[in-house]
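One chain of protein is taken out of this complex; the other chains stay put.
So, subunit A:
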Amino acid sequence: MKKLKRYLGVLGMLGVLTLVLTACGGRKSLSQQDVLTNDKASNTITWGVKADTKLFGLMDVQDNTIKGFDADVATAITKQILGKNGKAKFVQVTSQTRIPLLKNGNIDAIIATMTISPERKKQVDFSESYFDAGQALLVKKGSKVKSVKDLNKAGTKVLGVTGSSSVANIKKFAPKAKVLELSDYAQAMTALKSGQGVALTTDNGILYGMATENPGYEVVGGTFTKEPYGIAINKGQAPFKNKVNAALKEIEANGTYNRLLKKWFGNVAGFNYKEASR
């Protein structure tokens, strides 16, 4: 009897713990406030950007700032919305942390190589696309893998990053391959180098960045999906979203967009600058 009581006590504690943990979601939080009003008051827009992705968002250890196409586009949009003195603040995110950080109000918008997808649209709103990406493969030079078809064999290991849509895609295009999910691109690249998988798959923009840094590796097979990148904004922030879309149109029209595209991708081998420009 005494044992039973103790057992029930433990179960009860677990129940309370579960309730407490799940109840956190119900509180009215920062994310319910109007982002545009807050940002105008503070003259700052807080963006979630990647810090480990060459060409899009990479931490420069020299001056401790995040640099890349995403960061530059974010700065350009900020200046369009808030005027010349508007400040863009960058918060480092990963594929995994970006949606939770947006939902709890730590960041106002995500501009972090994020593909617009129907599943994500259930959670967040997206701006118009700001970059036409597509999934591709990075392999060691001279590898037998030439396209995604070569991966569709039992025992083939493909490397991806947890939380990216490319992992789900590879399961569609090469269902027989085994996908190993690593926590970020740097680690996935290390795993590719140490031979844990035959190919690394993600969006072409990111892979080009990796190929420029690692001369022994190349992007093969072209893109096999269309995955336009968008800026993610919390649901219920329509005024802010409209402003972002308008600003995006504006920087495309006045040539800022193409200038940034050339700045970051002009020298990348195999990247079709003409096709991507707007």
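By definition in this document, contacts are C-beta pairs under 8 Å (C-beta built on N, C-alpha and C of every residue); 3 or more make two chains touch, one makes a residue touch a chain; residues count from 1.
One rule holds for everything that comes next: contacts and distances are computed from a predicted model.
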item	value
Record-based protein name (UniProt) of the chain missing from this complex, from "Polyketide cyclase/dehydrase/lipid transport protein", "Amino acid ABC transporter permease", "DsbE family thiol:disulfide interchange protein" or "Na+/H+ antiporter subunit D"	"Amino acid ABC transporter permease"
Hidden partner chain, touching residue among A:141, A:176 or A:193	A:193
Touch with the omitted chain, as defined above, among A:53, A:95 or A:127	A:95
Hidden partner chain, touching residue among A:180, A:246 or A:276	A:180
In subunit A, positions touching the absent partner	10, 14, 18, 21-22, 24-25, 95-96, 99-100, 119-120, 122-123, 159, 162-164, 167-168, 180-183, 187, 190-191, 193-196
